[in-house]
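For this view, one protein chain was removed and the others were kept in their places.
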Amino acid sequence: MDSVQLAEKLRSLNAEAVVTEGKQFVEIQIPPSGLYSLARQLKENEDTGFDFLFCLSGVDYGHDLGVVYHLRSTKYGHSVVLKSRTSDRVDPQLDSVADIWRTAEFHEREVFDLLGIKFTNHPDLRRFFLPSSAGFPLRKDFVDDINIVTKK
Amino acid sequence: MRSIIKYLKEIVMAVWSLLKGMKVTGYYFFQPNKIVTQKYPENRKNLVMFERFKGEVIMPHNEKNEHKCTGCGICEINCPNGTIEIISKSILTEDGKKKRAIDKHIYRLGMCTFCALCVKTCPSEALAFSQEFEHAVFNRALLIKVLNKPGSQLMKGVE
Amino acid sequence: MFDFAPLTKWIDTVLHNAMSPFWAVVVEMLIVGVLILLFYALIGLFLVYAERKVCAFMQNRLGPNRVGPFGLFQTIADLVKLLLVELVPIRNADKFLFNLAPFIVITASFMAIAAIPFAKGLHAIDLNIGIFYVIAVSAMGVIGILLAGWASNNKYSLIGAMRSGAQIVSYELSVGLSLITMVILAGSMQLSVIVEGQATGWFIFKGHIPAFIAFIVFLVASTAETNRGPFDLAEAESELTAGYHTEYSGIKFAFFFLAEYMNMFIVASIAATVFLGGWMPFHVGNWDGFNAVMDFIPPFVWYIVKTFFVVFLMMWFKWTFPRLRIDQLLTLEWKYLLPINLVNVLIMAFIVLMGWHF
Partner (left out) sequence: MEEPVKVAVDENQEYVINMGPQHPSTHGVLRLVLALKGEIVKNVEPHIGYVHRGMEKMCESITYPQIIHLTDRMDYLSAHINNEAVCLAVEKALEAEIPDRIKVIRTIMSELTRIQSHQLFWATFGMDLGGLTCFFYGLRDREKILDIFEETCGGRMIVSYNCPGGLMYDIHPNFQKRVKEFIKYFRKILPEYDQLLTGNIIFQERTRGIGRLSLEDAISYGVTGPTGRASGFSCDVRKHEPYSAYDRVKFNEVLFSEGDTFHRYLARMEEMRVSMDIVEQLIDNIPEGPFAVKLKPVIRLPEGEYYQRVETARGELGVFIISDGNKNPYRIKFRSPCFSNLWVLNLISRDFKIADLVAIGGSLDLVIPDIDR
């Protein structure tokens, strides 16, 4: 399946999803509400079969917080990028995909630790690296006068 | 009966595999010429580091106590973790113009990660790596070094 | 052949002439005690050095080479360090048992050395059940290890001690059985008689196949009994950091350390005595000239050379093999060594009965 066909197929999966063909990967934008069901479809649909989540990154887009999922199918060898973002910075919430891809459980914990995105239905959402009193350092508005030295 | 033979065969094969391993260690035990240990402080004299070995950043001076550093500050900008600090002064050239020149090229060895970006990006090739590797000192302040020697001057023809 | 018996007899008579029998015995005991203590310390220090050098050469290294010529005084320097090091007090540890444990371990190995014949007429005590005595006494060390693990109030130590308990209890069986195989051949348990019985040929040659099997089994089982690699599960530094002696420091640790090496020396000397003819020189059939040359070498040297040969074998094992797992360790004992041993005892008894040995 080439990227055009894949994009067609992905468009047919979910009406809410915005599918674009990027330079490297086919990209899907999905609002948080449809994230979990689309993720499950991506894994379980016969033609897509994205069973390998090879990268999960949290991104602070300025006013939005988002998560980028890089998926690959070990059967077909094609990849897709799934993106979801929320504009709530105080209590950002996204659905956890930990029960679809087990590796997501730990990547999501990392994202929670560094960006403060709460993943609902996550089995064990605790911080990894930092004490609970620390803020969320990967957010762009994070300030730490002691440890961050900015070169003039 | 077959199970007894299998049992005995198992034992023989196991012992054989163990003997093979003992052969290796036994071989090296009787090969003192294969010892790789270097007696370090004794062999200091004939211990030669590779010419590209990144020991510490130095500023080569010629015999007239001249270096090539113009004080442009590119190494300072390129250094990822603020190892280098350049304090410049302005001097009067022969034709009476004011010119920026280096006063102190401060290099903090304790912070250096030996990424070679300063040496690589220096436009006048004023910096280099020395092969010195014995950096241990008792006082951390000694790790802060001034690379240009006192009274040194810019080499002629370097802009 | 040089005999120590006249010398010891002479000392005995001199002492008896000089003082009352009671005090003579006390002085004799003191002399023997001090001599054994000295021997113990010297052999212990040398063994530690030898182990370091042997493993270093096997691993393409030089080993200790800084203190003294060829690093000979390295272990002495280490001993001085261990004596000066702080004895770290352990909170919530059972103080009495914690301090007692190293002494039990070292006493056990100390007692075993008493029965070993070093040369003709040179042993502290010649018991008529010498072999039993040595087996019994050397098995006592495990109590010290169990106590150390329990009293340290450390979870790793406890696991190490429990492993050690299971290990020594089962391997004691194989050690005993393999020695019994040789007792059948020798017809006595007295160590001096066993050695004398090998004047015409070492038991490992005399008893041919069963004796050889017994020797191998004894080597494996005694390596396990002394908690040395590949059976060093009680210490297992990659699993339990240091096992039962994790919490010990200074001289108390040195006791464990020394006891380990002395136990190795003791089982090696038992092996040398029972299988390799003790202080008996090596003789070949009718080569009279050769035999005369061999006789010229003093018996004590023969004994030391044989013992260190076995010690070297044990070091060779340790520095070659990976460690076993606890269940594999027990499998090895109960599924392989024990049945082999039992069959071996039967074969040996049969051979002795039929007079098929040399």
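Should a chain be cited, it is by its letter among A, B and C, assigned in written order, with residues numbered from 1 in that chain.
Just so we're on the same page, contacts are C-beta pairs under 8 Å (C-beta built on N, C-alpha and C of every residue); 3 or more make two chains touch, one makes a residue touch a chain.
Keep in mind that what you see is a predicted model, and the values were worked out from it rather than measured.
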{"item": "Contact with the hidden chain (one of C:N99, C:N153 or C:T241)", "value": "C:T241"}
{"item": "For chain B, the residues touching the chain missing from this view", "value": "13-14, 17-18, 20-21, 23-25, 36, 50, 52-54, 78, 80, 113-117, 120, 129"}
{"item": "Chain C residues touching the omitted chain (full complex)", "value": "55, 58-61, 155-156, 159, 163, 229-230, 232-233, 236-241, 319-328"}
{"item": "Residues belonging to chain A that touch the chain removed from view", "value": "22-25, 51-55, 57, 59-60, 68, 70, 74, 77, 81, 101-103, 105-107, 110, 114, 126-133, 137-138, 150"}
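To be clear about the criterion, only the chains that are shown with their structure count from here on.
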{"item": "Any chain in contact with chain B as well as chain C", "value": "none"}
{"item": "Distance from chain C to chain B - Cα centre to Cα centre, in angstrom", "value": "50"}
{"item": "Gap in Å, rounded to a whole number, between the CA centres of chain B and chain A", "value": "41"}
{"item": "Of all residues in chain C, the ones touching two or more other chains", "value": "none"}
{"item": "Chain B-touching residues of chain C, taken from the complex the two chains share", "value": "54, 57-62, 65, 316-317, 319-321, 336, 340"}
{"item": "Footprint of chain C on chain B - complex, ascending", "value": "11, 18, 21-22, 24-26, 28-29, 32, 34-37, 39"}
